[in-house]
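Presenting subunit A:
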Amino acid sequence: MAEETLLVGRGLTKRYGGVTALEGVDFELRAGEILGLVGPNGAGKTTLVDLISGAQAATAGELVLRGSKLTGPASRRARAGLARTFQYPQLALELSVRDNLLLGWAARRHASLWQMIVGAAAGALRPRVPADEAAVRTLAEELGIEGLDRAAGDLTLGEQRLVEVGRALGQDPLVLLLDEPFAGSDARGVTGIAEVIHTVQRRGHAVILVDHNVDLVARLVDRVMLLDRGRAVFDGGPRECLASPQMQSVYFGSDADTDTDSGDGSPEAQAEVEDVRS
Partner candidate 1 sequence: MSGHELKVEGLSVRYGQASALSDVTITARGGTVTALVGPNGAGKSSLLLAAYGSVPATGTVYLDGTDITRLRPVARARAGISIVPQGRQLFPHLDVADNLRVMAELLRLPGSAVDDALDRFPILRKRVRSLAGVLSGGEQQMLVVSRALMSSPKVLLLDEMMTGLAPLIVQELARSVTSLAREGVAVLLAEPALGVLRRVVDRGYVLVRGEVVAQVDDGGSALDEAYSTAIGIEQPKDLRPAGR
Partner candidate 2 sequence: GTGDDADSPTDGSAKGAPIIIGMDEDSTGPGASYSTIAGKTIRLAVQDINDKGGVLGRPLRLVIENDESDPTKVPAVLQKLHSQGAKALFLQSGSAAVMQAKSTLTQLGLPAIAPTGVTATLVEPPDNELIYMLANTTTDWAEVYCGAFKAANINTLGILTDDTTTIAALNKALLGGMSCVKVTATEKGAANASDLSAQVARLKDANPDAVLVTSVGGAFEVLAQNTLAAQLKGKLRFSLASIGNQPSSWKLANPGALEGLIFMGSINHENPRTKALTELLKKANGPDYEVTAYDAEGWDAVQLLKLAIEKAGGPDDPKKLNEAIQSISGYESSFGQGNFTLSFSATKHLGADGPCGLSLIEFGADNKPKGPWASFQPPCSS
């Protein structure tokens, strides 16, 4: 399924004063591909997501999306086809869950200055867009989000994360960046998010998935990149990655294999990976 190269990053580097969060990271993402991004805490995963999405300016490096350079503020990159979630959910807490989900669609309608101006007039005249609302309902159902009229601030963190994923999908992205979407999700949420990932993939688009739940990551992705202290130390298939010495030393710890039933990189988990990806 993987053919066209969608997104390429070269030499991505980010420094904060003395702290180097990311150092010369290269990656390539093909259409229909799901790339897992793992690594110890502070390895630079969120920083990489921030650099790609434009939330932070890179100290060095460049990004190319479908052959053209990806630059400028986050909004421009979003219009070019990126969507993301945040490690700590960024919802409008006073708005309803429905409105938060609608943002993905609504933002698409107000991308340019002209659309913003016309959109204001159109909004006053015709406030409801039934098609969008129907889409939101379907999406919510798919994700298992209930109570669309609740204020987002009343949701628990796990539920908020789910809403974020839904909102990002609403943008119909070419590349969906998910920063620890499974953190705090229950079984229903995990299924929903996995479904979102597959939806993107089915559209021939790509996903970068950051999560510490290696078990889940390994089952969902086509390829894993391992970051350590800002550098990419491994890039390959999930099975190879789990088995790699780098993974053992920087991520699981040397004694990882003594913990049998862990599901993280254990033979059992690896077997399941095979199972899922076939």
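Quick note on selection: all candidates are chains of the complex that A comes from, given by their letters.
Everything that follows uses one rule, which is that a residue touches a chain if its C-beta (ideal position, glycine included) is under 8 Å from a C-beta of that chain, and two chains touch if they have at least 3 such contacts; residues count from 1.
All values reported here derive from a predicted model rather than from experimental measurement.
J.: Could you sort through 1 or 2 and say which touches subunit A in this complex?
T.: Result for subunit A: touching candidate is 1.
J.: Which stretch or stretches of subunit A touch candidate 1 in the complex?
T.: 16, 39-42, 46, 87-88, 154-159, 162, 180, 182-191, 194-195, 197-199, 202, 212-216, 219-220, 251-253, 255-256, 259, 261-265, 276
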